[in-house]
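Every protein chain except one is present and positioned as in the full complex.
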Amino acid sequence: MSAGSGRLPRPYLRRPSAWWWLGRWTYLTFMLRDFSCVFMAYFVVVTLLQIRALGNGPEAYAAFEAHLRNPLLIVLNAISLLFVVYHAVTFFNAASTATVVRVGGKRVPDFYITLPNYIAWAAASVVVAWLVLRA
Amino acid sequence: MEKRSNEPLSWALFGAGGIVAALLLPIHILLFGLAFPLGLLGSPSYQELLALVRHPLTRIYLFILCSLPLFHWAHRFRYTISDGLQVKHLSGPIVVIFYGAAIYGTVLAAYLLWHIP
Partner (left out) sequence: MAETIAVEVARYSPERGSEPIYQRYEVPLRKDWVVLDALNYIKDRVDGSLSFRWSCRMGICGSCGMTVNGVEKLTCETFLWEYAPGPVRVAPLRNFPVLRDLVIDMTDFMDKLAKVRPWIIRQDEKALSEGEYLQTPDQLETYKQFSMCINCMLCYAACPVYGLDPTFMGPAAIALAQRYNMDSRDQGASQRTDILSQHDGIWDCTFVEECSRACPKGVDPAAAIQQYKLTATTEWFKSLLMPWRGR
């Protein structure tokens, strides 16, 4: 017990540094996962530009397609695809922790929540690809 | 007793946007961002694509595709910035700018899709 002056002891608290997310592999993967939303927003912008070009006629659309052939954009799109896929995989995992489905009093294992998500992902991709390519 | 937060609304949008982005963005990036520009797959002609997009269901689909992921970005990036850069005190302006951008993108998508000939 501290005697005498009656002053409270001065505790020590170290605040996290701005680089806290580099301190642990799982912190870094978390930051990367969350950063994936930037690449989503980027491709939404690309899609908006695509829709605008479509509305402005064949020359405008041809110009849009020519821009997309720029190697820098190809690389950016490839990186975006990786990040968006990373988001999808982690998002489906998160969905299985958040949803609790009980059948007959027992909790349905995570696998049966995640699997329908992957099936929906595959099905949606196939449908979109088919609609776009069949022309 | 403090009022309950309205965060559930932005979290719901975040969740919906996350699902749309997860299910649909990959195939869009794969086709329009990589396969067609690189010539790996034959890209549809302008007329074919226009005919597809003209359909009201496609317009609704594209509206959802362009709107919800932006709200997902707004919610998520706001936390990335405030946690990563530790600028929690700026959260007021950040919220306005980010969600404002998402709303702007949504309005823009509606406008562009409405005006497809």
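General observations
Lettered A and B in written order, each chain numbered from 1.
The definition used in the following text is that a contact is a pair of C-beta atoms (placed from the backbone, for glycine too) under 8 Å apart; a residue touches a chain by one contact, two chains touch by 3 or more.
Worth saying up front: this structure is predicted, and the values here are computed from it rather than measured.
Touching the missing chain, out of B:Leu9, B:Ala51 or B:Val107, is residue B:Leu9.
Taking the complete complex into account, A:Ala94 is the one of A:Val38, A:Ala60 or A:Ala94 that touches the chain left out. Touching residues on subunit B toward the chain that is not drawn are 1-2, 4-9, 11-12, 76, 79, 83, 86, 88. Taking the whole complex into account, subunit A touches the unshown chain at residues 9-16, 20-21, 23-24, 26-27, 30, 34, 94, 97-100, 102, 105-107.
Here is the rule we go by: only the chains that are shown with their structure count from here on.
Put simply, the C-alpha centre of subunit A and that of subunit B have 12 angstrom between them.
Across the complex, subunit A is touched by residues 18-19, 21-34, 36-38, 41-53, 62, 65-66, 69-70, 72-73, 76-77, 79-80, 84-86, 105, 108-109, 112-113, 115-117 of subunit B. Note for the complex: subunit A touches subunit B at residues 16, 18, 21, 31, 34-35, 37-38, 40-41, 43-48, 50-52, 54-55, 58, 61-62, 65, 68-69, 73-74, 77-78, 80-81, 84-85, 87-88, 91-92, 117, 120-121, 124-125, 128-129, 131-133, 135.
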